[in-house]
Each structure stands twice: as structure tokens, then as C-alpha cells.
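Report on the structure given below.
Omission of a single protein chain aside, the complex is shown with its protein chains in their original locations.
The block that comes next holds chain A.
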Amino acid sequence: MLRLVGQRLLLLIPLLLGLSVLLFAWVRALPGGPVTAMLGERYTPEAAAAIEAEMGLDQPLIVQYGKYLLRLLQGDFGTSLRSGRPVLEEFINRFPATIELTVVALIFAIGIGIPLGYLAARRAGTVVDHTAVVVSLIGVTVPVFFLAFILKYFFAVELGWFPTSGRMSPTMEATHPTNFYVLDGILTAEWDAAWDALVHLILPGVALGTIPLAIIARMTRAAVSEVQNADYVRTARAKGIKPARLRTEHILRNAMLPVLTTIGLQVGLLLSGAVLTETVFAFSGIGSFLAEAVFNADYPVLQGFVLLIAVTYALVNLLVDVSYGLIDPRLRRQQ
């Protein structure tokens, strides 16, 4: 197991190197440049040239890339052009917000998706099954920003049940030792703040979690359907195993493998979905910051955040692979 983890971590190096080249080339290939975005109406060719020289944008690309890589190796991801803060600092500041949001979305998706898919499979052809199919169909077809917008309009603006935007009410005073706002509220026993932060997570969490919910439900339904008709289940049933044990140990456990893979893949999807959801809810995670960076042509942020997200994604997948081994003894033996 350790060897697997080591190998996978080593593989990260060429992956990130390749990605850094791609990102660098892509960002430079975008039309215009950060200079015009900075200067706006005050643009003059002289001012632009001065800034370009100052930023080193007038040097050959290979020199620029070399410097970029050198700094990257020292853990320096550059400074955001818009905010004037180091990219890594911005990422670390905002990542907890996105993790909180992702966790809420995942709890929502898994908490409803698996039972829904399971029920649908167990009661195939019934109303429950049909409902599940329709729900998951809607879930995968409705664009996440549209859903976010609709949820916000009804539950926040019209009904006023939830806040419309942000991670916390602007007037709420709270301390943030970890930057995970819900956790912070619990750690510091500021219950109001914890509750306030949680309430802010629900609508964006539901919006973000809907597509994964639909996919997880479909996957669970398919997997459970297959497993419950498998020979070994029939054999187990024939041997008179208790129904509860049959369901958990034989059906659910074996059906969980493909579902787990799906959940792992959804994490990547959640990170990209966060760009839209966070923008709609003015939720200050990495997603909304990335969206702003695109708009402001904030190159260091674009390059840095995509790299950091790629690392996160790779680590999550590694975690999923490791957890396979924990669930399925066969895989453990193979390794």
C-alpha cells in the first residue's frame, strides 16, 4: 500500500511539470494581456510598455518560463495582480471555504443519492424507482448555475429563508482560527457564528451537490441491481442468511466499489462546479476567485490556482484508490 502511495506521488512530478508548461503557454496565448486590464481607460502605449518591462513580459518566453518554474520550485506561485497578495496565500485563505462547500455538497449528494439509488434498485419498476430516475435525470440535465440561481431566487430572495450571498452574515462577528467557518464556530463555542456559516452553506451546497447526487443515485441503482441478481447473492439467500446481513454485507458492500469511484470523480466535478456556484452566491472560495481572475486577466492566479487544484484532484483520487483497498480485500492482496 505504501509503495502504491509512493509511486503515485512520484507520478505527480511529471504531471505537474507538463501541466505547468501547458498553463504557461495557454495563459500567454490569450489575447491582450494583464497590462490593459490594469490600466483600463488610462492605457497609453508608454505606460503599458513600462509595466511590461517591470513585469518581465518583454523577455523571451523561455526565459519567462524558466523564471516562473524556478520560483514555483521554491513554492512561490507569484502575486495576484488584482489583490496584491501572494497566490498561495489567496489559495490557502479561500480553500477552506470551497472544502466546506464541497463537503456539504457531498453529504447532500451521498446522503440522498445512495439511499435513493438503493431504494430504486430494490423496488425496481415501482413509483419509487420511477421517481428516482426522473430526479436523477433532472439532476444531470439542469445546469448548475441555473439551479443555483433558481434556488437562490425562491429560497433566499422570495421566501427569505436563507441568506443570498457570502460565507457569513456581514454583521456577524467571529474569530477564525482555521478559516473553516463552521468548524471555527464550534471550536470557539461561538454557536451563532457556526450556525450562521452553516446556513450560508446550504443553498450553494444543494446547488453544487445536485449533479453528483443524480450521478451517484444512478450509479448506485445500477450497481445494486446487478449485485442483487448475482449468483453469490442467490446462493447466500438460499443458505438462509438474514435479510439485513444480506443487504449490507453482500449487496451494498459489493455495489459500493463502482459508486466509490464515481464519488471520487465527482470531487473533481465539484471543484469545477464551484466556479459557477460560488459566483452566483458571492461565496469567497477558490471558485469565485478563479472566475474573477479570468475576468481580470490575473495570470499568476490562473496559473497558480489551476496547478493547486490539479494537485488536490490528484490527491483525492489517490485517496479513493487507497480506500478501494480498504473495502475490497482482493485489491489489497494484488498490491
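We take it that contacts are C-beta pairs under 8 Å (C-beta built on N, C-alpha and C of every residue); 3 or more make two chains touch, one makes a residue touch a chain; residues count from 1.
Here is the rule we go by: contacts and distances are computed from a predicted model.
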item: Protein name as given in UniProt for the chain not displayed, "Carbohydrate ABC transporter membrane protein 2 (CUT1 family)", "NAD-dependent formate dehydrogenase, gamma subunit FdsG", "Peptide/nickel transport system substrate-binding protein" or "Heterodisulfide reductase subunit B"; value: "Peptide/nickel transport system substrate-binding protein"
item: Option touching the unshown chain, where A:28, A:71 or A:237 are the choices; value: A:71
item: Sole contact to the chain not displayed, among A:7, A:126, A:178 or A:248; value: A:248
item: Hidden partner interface residues of chain A, rising order; value: 30-34, 36-45, 47-48, 50-51, 54-56, 71, 76, 78-86, 90, 93-94, 107-108, 110-112, 114-115, 118, 152-153, 156-157, 160-172, 176, 195-196, 198-199, 202, 244, 247-249, 252-253, 256, 279-282, 284, 288-289, 292, 295-297, 300, 327
